[in-house]
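The other protein chains are all here in position, but one chain of the complex has been omitted.
This part shows subunit A:
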């Protein structure tokens, strides 16, 4: 059982009346403690540059959970906030972007929450990556590549399954044999976590096919009349 009002108070206290460029992980600790809950093993689903697809997948398949399907992520998703030293302490006009200052309330929140989500993962974890972007499927500049992958606990997590998705009809910039996946492999192997990779994991591809039903990649195998 969770006390929602207390959770709101702890979120508010994390940023109200503070300089919005000087937020730390510690500011969010009380909130993290109040709102966190255990994640069943084998259900954690990470994603990078595949937000829409990953979230549509968890909506349709209750066997997986992204951060945004946990209480903490669900509450904060698509919402923004920041404080200001002068009254009323909350700035409804504007908030600093990441490019203006890294330690802004939103960026720090998601970094902290992502770290916790990775730490809580156990068993086999899944990650949906985008093989159609130029910058590469696995990037060190992403939260997955810089925070989550390093906070998976080797004592709890046995393997990472990568589902490398190409946009239907989109460029195949990278596939499972690509450079960035090799890099990801070496990072995980060094941490004693096994990795497997599958190009265009079919169940997720089916979701892409909802919007492109007539594309050649979306032909149904069986002919039903």
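In this text, contacts are C-beta pairs under 8 Å (C-beta built on N, C-alpha and C of every residue); 3 or more make two chains touch, one makes a residue touch a chain; residues count from 1.
Going forward, contacts and distances are computed from a predicted model.
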| item | value |
| --- | --- |
| Protein name (UniProt record) of the chain left out of view, among "ADP-ribosyl cyclase/cyclic ADP-ribose hydrolase", "Ciliary neurotrophic factor receptor subunit alpha", "Large ribosomal subunit protein uL10m" or "Ribosome biogenesis protein NOP53" | "ADP-ribosyl cyclase/cyclic ADP-ribose hydrolase" |
| Residue, one of A:56, A:115, A:161 or A:191, that touches the chain absent here | A:56 |
| Sites on subunit A contacted by the missing partner chain, in the whole complex | 4, 56-57, 59-61, 78-79, 203, 206-207, 209-211, 213-214, 218, 220, 224 |
